Structure formats: C-alpha cells, structure tokens
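With one protein chain withheld, the remaining protein chains of the complex are depicted in position.
This part shows chain A:
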C-alpha cells in the first residue's frame, strides 16, 4: 500500500499518509501540509493522487492552495516545484476546456489555464515542462502553429523530450502531415519504449490515415494489450473492422464498439458508429438517443456532422422531411460547407430538397457531391433527373450518358436516359430503352410495362409499326386482349366487329365474362392498350382498335381519349352522327375538355353547322386556359377563313373582315409557337388570298420542309397551296406535277377535288385531252358530282372550238372535234334532262345555251368537215394526178437513161465484137435489151411511188397553207353572229370587273381559296371560250371570274371550299390528338419513375 510520509517539522517524526485513504476533505491534508511546511513535491504527489482517484475538486483545492501567494513567498526559492504545481493546474484547466462543450465556459477554462502557465513561466521562462503545457493548451485551442513553436522551443533544448515530441506529433497529425507525425511517435517509442498506450494510438492513427490498415491494426491491438479498456483503440479497431465490409468482421467491429460504449458511454465516435448500425437495423429510437448523446459530448465538427447526419437520415427514412432537412443542414454546417470532408449529408440534403420541391437547392447539393465523387452513378442519375426537371436537357443528357458509360449495367440509368430523350432524340432514347430492357431481362428482373410501352411508342413514331406492335404486345402480356388480337381465335371475337357501331354495347364483354373468361384490365396496362389500339388504327385494323377502346371504356368509363378515338374512327367513316354522339359522351365526363370541344367544333363544321361550330371552338379555346393550346385558336382562324370565302352574296367588306380576323388568329398562334406549321400554312393562305404570292410561296415552302421532317405530320394541304401559287403565277407544269404528287402520296389518287384543280390547270395550259381525261377520272371517283360532268362538257366544247379555229387542220382533226362536240352535246343534254329531276343545281337555260352552242358548232363543223373532206378529196385527186404525171415523167426519164446506158454499153460491145460476129451479136444484144428494159421499168415504178409520196406531202402542206386564209374568212363570216354576242357579254363583264375590281382582281389571282378558284374557273370556262378569240389573257380571267360569280352554282362552291382546307384541322385532331395522348403517357411514366428515384 503506497503511502507518503510528511516529515513533522523540527522532529524526526513523520506523518504517514496512506494514499488510497486520503480524507474526503482535502483541507485536512492542506492543514497538515501547511503546518508541517511540507516540501512542495509532497503537495503535488497528494494532489495527483486525488486526481487519479477522480477527486478532481480536492486536486484543484490542494494545488490552488499550493500556488497561493503565501506559498509563493514562503517557497520563493523552490522554483521547480512551484512551476510543476502551476503547470498541473494549467493542464487541469486545459483539460477542462477541452472536454467542455459550452463555448463560453470553455473559453473561461482556457483563460484560467493560460493564466497558470503564464505564472509558471514568470518563475522560469526556460522551464521545458511549462512550454509543453503551453503547447498543449494551444493545441487544445486549435492554434497549431503556435503550439508547434512552443514544442519546438522545448525540443531545441532537448531533442528527446518525450512530451514535446508527442505534442509535436499531435500538431503534425492535425496538420495532416501523417508521415512526420508517425516518425515523431516512433522517436518517442525509441526513447521511451515503455511509454503508455496512447503513443501507440497515435502511431495507429497515423498508419490508418496513411492507409496502412494492417499496421494500424497492430498498433491498436498493442494499445489494447497494454490497456484493455482503451476506448479509442477499441473504437479504432472497430472502425477498421467495419470498413472491411465483411459480415463477420462487421459483427466483430460492432462488438468492439459495444465494448467501448460500455467502458465509456460518451465516446462520440462509438456513438456515431453505433447509431449508424442501428439505423440500418431500423431502430430509429436508439439512433436518436445515441446521436443526441454524441452531440452532447463532443464539439468536434466532423464528428458532430456525422451525428447530425445520422439523425437526419433517421428522420429522412421515417419520412419526416422537415426534420431531416434541418439536421442535414446542421450536418453540413458542422463541416463548414467543406463537402470534401464529409459528402453524405449533401446527398441526403439534395434528396430531401428534391422531395420538398426545392429543385435548385437539390441541384447545387448534388453538384457538390459530384465534385467529390465525379463518377458516382447515383448522383449522376439523380442530377440527370433534376436537370430534366429544370429543363436543362443538355446537362441532363450529359450526366446520364456519363452514368451509363460508367456503369453500363445500370438499367435504371438507361431508363432515365431514355425517358429524357424520348421527346428530343428518339433514336438514342430507343437505344437506351432497349439496353435497359435487355439488362433487366439478363438479370431476370421484370421489365416494367412503361419501358416496353415507351419502346413501342418510339417505334410507332418512327413508323416501324410491326416492331411497335410486338413491343406493345410484350408490354400487355397475357390478358383478354389476346382473344381479339389472335387471328385464330377470332371466331368468337369476329362478331364483335359487327357491333362496332353500337359503341356502348358491352354485351361482347359480358358474354365473355359469362363464358368464364376474365375480362380484366390492370391500371398499368391501360396506356399500352390504348397505344396498341392507336397502332392498330394506323395499320387500318380499326375493328380491333375499336374493340380495345371499348374495353378500356368498359373498365374505365372515364377515359376520355378512348371516346375521342372512337369518335375519330366514326368520323373517318363519315358517320358524323355517331361521332358527335361519342364526343358528347366524352364531354359529359368533362365539359371543358379542349380536345373534345375542338373535335366537336370540327364535326359541326363538317355538318355545315357554322354558328354552332364557332361557339364550340370558342369554348374550346377558352377551355385551353389562356390559349396555351393553339389548336382551338387555329380552328377559329380556319373558321374565319372559310367564312370569308363562303359568303354567298360575296360581300367584299365582310370577306375582308373575316380574312383579317383569320390572319390575326394565325399570327397569334405563330407568336406562341413559332414552329406551328398549321398556323404558318394558314398565314400563307391569307397572304396568297391578298395576292402576296412570293411571300406565300416562301411560307408554303418552309411549311412543306417542316412537314417532311416528321412522319406524324402529314400536310397535303401545303402541297396543294404551293401548287395553287404556281398555278396563279402561270407555272402550270410545276403546278400539275405538285397536284399529281399530292394526289398520289396523300390521297391514294382518290380526291376528286384535286383532280378538279389538276383539270383546271390543264385547261389553262390548253392541254384539252389531258383536261378531259382528268375530269373523266374525277367523275369516275365522284359519280354524283354533276359539276364535273358540266366541266367535262365545257372542256370538250372548248377543245372542239379551238380545233376548228386553228388555221391549219386536217380532216381527222375536224372529225375528232366533231366527235367531242357530239359528246359535249350528249353530256349537256343529259344534264339538261336531269335538271327536271333536280338532281343537280344547274340552271336548265344555261345548259341549253351550251347545248345550242355545241349543236351550232357541230353544224358549222360539219360544213368544215365537208370542206375539209372535199379539200382532202381534191388534194388526194390532185396528188393522184400529180403522182400519175410524175410517174409517167419519171418512167420516161428512166427509160431514157436506160436507153443511153444501153447505147453506150452496146457501143462498147459493138467495138469488141463488131469485128467478129457482128450480125449474130446484134441480134442477141437486142434480145438482152428487151428483157432488161422491162425489169428496169418495174424498179422505176417503185421508186416513183416513194418520190411521189414525198412530193405529195409537200404539196399538200403547201396547199393547206394557202387554204387556211380562205377558211378563216369563212369562219369569220359564219361566226360573226356569235362573236357579237360574246363581245356583248364581254363588255358587260368588263363593267362589272371595273365596278368591283378590288375584290375581283384579288379573287382572280388568288390560288388559295382552295377549291373555289379552280371550280369557278372551270365552270366559267364556257364564258372564257366564248370570248377566247378576242380577249387578252388577263382581262379574260378577270371577266371569267366576275361572270362565274353570277351564274355558277354557288352552293357547290361553298361545299367545295369546306372540303379543301378542313383537312388540315382534321389531320391535326386525329393525329395531333393521338400524339397528345401518347405524350401524356410519357409524362405518366415519368412520374412513376420519379417516385422510384427518391427511394435511393
């Protein structure tokens, strides 16, 4: 039993003080010490003993007494002991300061400590222990530089001063100079091999920091050998164990943590780790207790930050986002916003902010995380999501692409990327989705319906319909729909098609249910089923599509889009009544649904219900909330445009008002959506209407380019409009080509209206036969359109008239003209007969005028024909005569030549043979000559015939020229009567043209009133050709138009006008709406995935 002996003053006796039996009241001891004037080292020993026994108060009491001024005075020359006492006190306060959590008290303690150290240094400023104490104090206060210089002072005096070395090691450690620190610790160990455990702790920590985990472990183990209850070593070892991430080691580590906690329940490190552990085991209450304790016992920033983080995480997982946000913020604050120290709270903070809707905050926090861990996939993904929400698509793409590159097996990243790109870059999106799909399949995970749906939608958009079909089928999986899709089992479903018209008929499904078939449609399959139905529509399998829409409605009666699609199908089959009924059904569900209202308006327009249509479209426009949806506005623009041209009385004022209004509305849409090609098209039409053809042409060309980019946008109108412009500018060839292309590419050559435009262009180009053929085709397509017959009659009449007026014509031409005239007469007569039956709206008188005119022409033509035939006959006779003459002439000439030739020949022969057999030879030659002449003359004959033909051709032509003048005179006399009449009309027309030339002229030049012009132009062509001979083209046109206005069946025009451009509207409803629907579905899917993201 250790004890000290206090010598009794002035005697040999000593007072024995048993150290572990020190009195509770230190003043007893102090009295003794004072009374016996015990040496100061005894004071120190006893005080230290108190300290060791945890009796800190007594310790302080003795030392304070020991450093009181009396003692100073008394022991003035005992320097070392006095310094030691002061140092002990300083160290004591320094320690108090270190463990104090309240800042003000902490300061106080440090001030106290400083005071004592200063006092000590006043006794001897070279005392090393004093410097060491000061160094420790500075270290505790975090003033590393000054602490270091304090320790250096000591070390300069004594290289091997252990406490100074330790202090310096500590400084180096805190500076992050771990290897320096380590070498200092090692020095200590060399100098003082029996040093206490904490030195090895330092070594272990240095090794740990330097990443030498095994050496660190050894050091900590050694510490524990020396001091089995060393908490730091236990915690350090536990951390090492936990970091291995092996289950058994983790368990061991947690065991050590628990031990440490039991030994010393206030070690923040242990508390944090335990909290961390219990967080993962889900014991949130324990977590909170542990972290709160940890927070209470430490002031160390990073540790506190960790604690707050644990706390925040606990709240986060419990769903208390407000609390979590608070603690994450605390945690971040504790590490002074240095993300590199401890990055987790930033991630948590970002997540919570995302949840609470602070997207910008979340973004900056995730970005901080990314700075520290630039390759962290989770961060990249969540940032991608955040960027996408902030519409920073490019950034989002960048991070998501990086994420997919870093981890090419992360299906989620590919999904996110795909969803991001689906609106902008479908090809890449598709690849991403496909990769995700195969990744999910590879890992035997279920591929989400949404993914397959999106794949299908992209294929659909890219017109890869078969692939899209497969994707949708895969998305849908097994279900009742297979019965309708599979051709083989169609027998049961086949009858369903028949009831397509009774859209409300659910018998089909009831019957299936009665047959024991489950008619189920899970909520997440509705979208793919809807899309599949859309696809089937595209594949023209409207029957099955209709069944699917009805199935959706059977299960989800509130699915408006299904009603609208059913309505669109009915509309495309021209069943307007049913279509309107269906739209009304949709409106019952939501009477503000803009799509339904727009469609209703369109249907009413088609039903010729103008006023109603306008109201409905207005309502639709209002329902779209501040005109964000331009469709209704556009439709109103169209309405105004049609109204401008429809006006039966053609009031110029009203017309321009309507046009102006249409223009305003189109411009409005264009201002909102710069790239709205429908609005641009409308604006182009109005411009063309006003005669600005060049600008209109530019616009149309741009629209055409825009429309060609997407397979979902089909805009035949713009082709027609462009063709109209070319036509108006006189470029007939190009106009014809464009009309033909448009017909073939967009209408399967079935639109008789465009055929009419085409015919009109041929007419203008004076291609009569093409014009006629085109009109016949149109009649074949639209048999009940009598206007076309009338036009065909006019074309034939015009053809004949122009043939007969030609200067040169052959009898054949005249004959064909007569045939056409007869046809024209028949066509007009039939129309005339039909007029009684009111099967068309023509004025009988007018038709009869045509009949009479044609008959008259026919008579005239017959005379012409006689003349022509007579001439032809004469010509033939003359030719024959000439031929005979020339034949004879040539025969003579040939004979002559032949004779000459023979003569020469004979001469030669004579010369040769004269001498010998003159007489005999002569006879033989004579024979020869005879036979050769006969064959030669035959040959000649043939030649002559050829020559004759040529000659005849020439002479014939020449003669015709001569005859032309004569005939012209004939004509003028015969036709004079008619021409007078025509002139009369022309004058009248001229007047009219002058009166209202403003409107008429515009009208005339105007290509865009799509049908009107062509129709009118053709119809009044009769007027034209009556005047044709005299009038100049422009004047003719003007007159023609003005006349057309008077006596053409205006109703027809009205009809035709409607027919042309509403297509654009219709296209948009059906397709635009479909696209809208699919877009909507993308959005849906996005939301689902966003929900998933946050759980990360």
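Quick note on the criterion: a residue touches a chain if its C-beta (ideal position, glycine included) is under 8 Å from a C-beta of that chain, and two chains touch if they have at least 3 such contacts; residues count from 1.
What we mean here is this: contacts and distances are computed from a predicted model.
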Fill in the blank from the handout: From the options "S-adenosyl-L-methionine-dependent methyltransferase", "Anaphase-promoting complex subunit 4 WD40 domain-containing protein", "DNA-directed RNA polymerase subunit beta" or "serine C-palmitoyltransferase", the chain left out of the display has the UniProt protein name "Anaphase-promoting complex subunit 4 WD40 domain-containing protein"
Handout entry: Sole contact to the chain not displayed, among A:371, A:608 or A:843
Key = A:608
Fill in the blank from the handout: Of A:32, A:356, A:390 or A:776, the residue touching the omitted chain is A:776
Fill in the blank from the handout: Missing-chain contact among A:68, A:360 or A:572 belongs to A:572
Fill in the blank from the handout: Touching the hidden chain, out of A:819, A:863 or A:903, is A:819
Handout entry: Touching residues on chain A - with respect to the absent chain
Key = 487-488, 490-491, 494-495, 497-498, 500-501, 539-544, 572-576, 608, 748-750, 773, 776-777, 779-780, 783-784, 786, 792, 819, 822-823, 826-827, 829-830, 833-834, 836-841, 1051
